[in-house]
Structure formats: C-alpha cells, structure tokens
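Apart from one protein chain that is not included, each protein chain of the complex appears where it belongs.
So, chain A:
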C-alpha cells in the first residue's frame, strides 16, 4: 500500500481535531480550576481552525486511502454544518456546565472527538470507515449523556442510549456482513456495481439493505426505531441534547444518503417503500405524541422525530433537487433546534433547570427578548413563513412531488398542520398568560452570542436565503470513485 502525502493532507482537519482533543486532555490537568473557561475558548479556536482547513479542501472529489475516505463538496458541506453546531454548543455550554457542576476538561475533548467521528461518517467511502465513524461518535455521546454522575436521570439515559446504540450497531454490522458476503467488497461504489446485477444473491442484498436501514433509522431516530430518543433527550445534560439532536442526526442523514443513493440506487423500488413507511410513521409519532408532553425537552425530542420524518422524504428520489432539499433542510434544522435547546438550557428555577412547559408560561412579561427568540424558533419549527423552517419544508415537499409521491407530500402537509398546534401552544403560553413559576432567564455573554447566531440565521434563511442557496447548489456533488 503506497503511503502518499495527499492522503495525509486531505484528512488534515480530522487529524488537527484529534490532536487538539488530546491537547485539551493534557491542558486540563495543568490549568487551575477557575481558569477552565480557557478550554472552551481553545475548543472554539480549534474548531474554527479545522473549519478553515476544511474550507481549503473544498473542490473536486478526491478518493483518499484507496477509496476508503472521500473528500467531495457534499461531505464538505456536512462538515461545515457539524463544525457550526459544535461551535454553538460550546458557546452554550460554558455557563451551563458551571451551574450544573460538571465543568470538566474531558467534556471539550469529547466534543472534538465526536466531531471527528461525524466527519469520518460523512466522508466514508467504505463501510469499514463508516462503521468506525459511527462508533467513534456514539462512544463519545454515551459518556457525554451520563456526564451528570450524581443524577439518576442522566445516568439512566446514558445506559439506555448505550444499550440501544450498541444493539443497533450490531444489527447494522450484521447487515454489512451480508452485503459483503454477496458482493465480496465493502466499498460503497463496489457494492453499487453488484446491486445493479445481483443474480441469485438478491435475497442476501435485500437482507443487507433492510438491516443497514434499521441501523441508520436508529441514528436519525426515525419511528419505529425512535424509542430511545425522548428518554435520552430528557435525561441528558441539555447542551449535550442540543448537540446530539442536531450534529449527530445530520451526520447520520449524510451517510444514510450516501450509502443509499450510491450503493443501493439500482434497487430503488424496494427501499423506497421502506422509507415511505419510515417517514409516515415518524411524522405520525413525532407530531401526535408531542401534543401530550409536559416536559419541553421531551416535546423537542418528539419534534425532532417528526423532522426526521420530513427530511427522510427527500431521500426517495436520487436527484439534484432532492439532494438540495435535504441539505437545505438539515442546515435550517440545525439552527432552529439548537437554538430552541439553547433557550431551554438558560431557564432556571430555584437551583434546577426550568424544563417543564409550565415554566415557559408568561415568559414574555419577565424576559421579553427570550420569549421573542423562542417564538422565532417555534414558528420556524412549525414551518410558518417567513422563517427558515417554512422554506425547508417547502423545498422538501416540492422534491417529493417531483419524485412522483404527491400523496406523501399531502400527508406531510397534514402532519405539519397538526404539528403546528403544539409549537403555537408554547407561543400562546408565553405571550397570553401571566407568569406562574419563578423561572429566570440566565444568559451569559457567550450564550447570547450563540442565541443571536441561531435566531439570526433562522430568520435570515427564511427572508434572504440566496447566498446559502448558492453555496448549497455549489456543493451538490457526490463523488463516486
């Protein structure tokens, strides 16, 4: 195996982040406790550094390490989203970790390592690389969810996440093993050539497709594989929930798309049916069960299940329009969901987190700016113009109609209308009622920057999306070696 310098240069961003993660682990033992916030600044700086390095690689498609790893505009776009999500998460986490008394250096190292895992996922050109990326990300998240060691809920959530994550990884691997058995290769493009002419091995291929689909559905938390989502989102520290519900899900969508469009596109008729079922069930569960939630983190968890349903509709037809719709959707989804979690994690009542929906009642009277920011996120999540969420849904529904599934778009619109009810209920509670609980909105300067960024982008993407549309249109290329 030749060891050329191009391979190293192409993976420099990942190498930087791994290195900086190790540096954080060492720095953590050397700096005094009251200067811990330096680690947060260091994390942000290293993420921006890697972001610039990734941007420099933005160009033609390039297979590295004999096709194990692929650099293309598509993966670069997803990496940019993951960097931004990680940066905003760190902005939110500084005051939060101090208050919850879990301010430890490992947290920042785990953020960087899980970011590397997601980057490996979206760049994977081979199922081995893909599996390692998924595991690197998941192992970091298992620990981060259980960071509040003294809290029953946090550790229990961590255990549930671990159990179901390991379970789904085993199912996913079993699927890979059958794909390998039928084709004799693990590269994504190698499998594609075989799927086009499966011959008598069709059943093995189908088994492989179904099992890998189950593995991905676990990661994007689509119904009926969503059981862990509400529990884990509720129990985890809120910053981690925000990071998990955006970055990890977006990375999973990226790799889901790459594997199914490149490897399995010849067998589209079979898996299209599965994705239709997956997306209808997700919208059903996400929008109906969310109505009766009293905890806002659980409600946002169901909302994220519903959004997984909308976004997976864009996977049905492999063409540029669907690709654009999905990329725009995850871009908007990242800002609005992360922002909503950002508001939740800054609400405090008598020494604990204000995470009940009743804590939001009358927020407008006490903290008008916080209430207005939450209104922006809720309107956007509900898909009301002129916010980003509306345009995202609009593009997805159009792509679905052009793919020949007009009835599915109608189903989606009906569920979006049902879903709008529970988002608007929150807005109503914030604005129409008098405050009941003694909840305070406790934002630090870094948290304010994060909220400004997320809310600003949510509005901006709805009002003037042109620059971002242009950027996404320039990234619509999946490289196939």
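Assorted remarks:
Quick note on the criterion: contacts are C-beta pairs under 8 Å (C-beta built on N, C-alpha and C of every residue); 3 or more make two chains touch, one makes a residue touch a chain; residues count from 1.
Criterion: contacts and distances are computed from a predicted model.
Look at the chain that isn't drawn here: its UniProt entry, checked against "ABC transporter", "NADH-quinone oxidoreductase subunit K", "Osmoprotectant transport system permease protein" or "Succinate dehydrogenase", names it "NADH-quinone oxidoreductase subunit K". In the complete complex, the residue from A:26, A:45, A:170 or A:432 that touches the missing chain is A:170. Checked against the full complex, the one of A:81, A:119 or A:157 touching the unshown chain is A:157. In the complete assembly, the contact with the undisplayed chain comes from A:234, out of A:14, A:72 or A:234.
Even with one chain removed from view, chain A keeps its contact list with that chain: residues 128, 131-132, 135, 139, 142-143, 146, 149-150, 152-153, 155-160, 162-163, 166-167, 169-171, 173-174, 176-178, 180-181, 184-186, 227, 230-231, 234-235.
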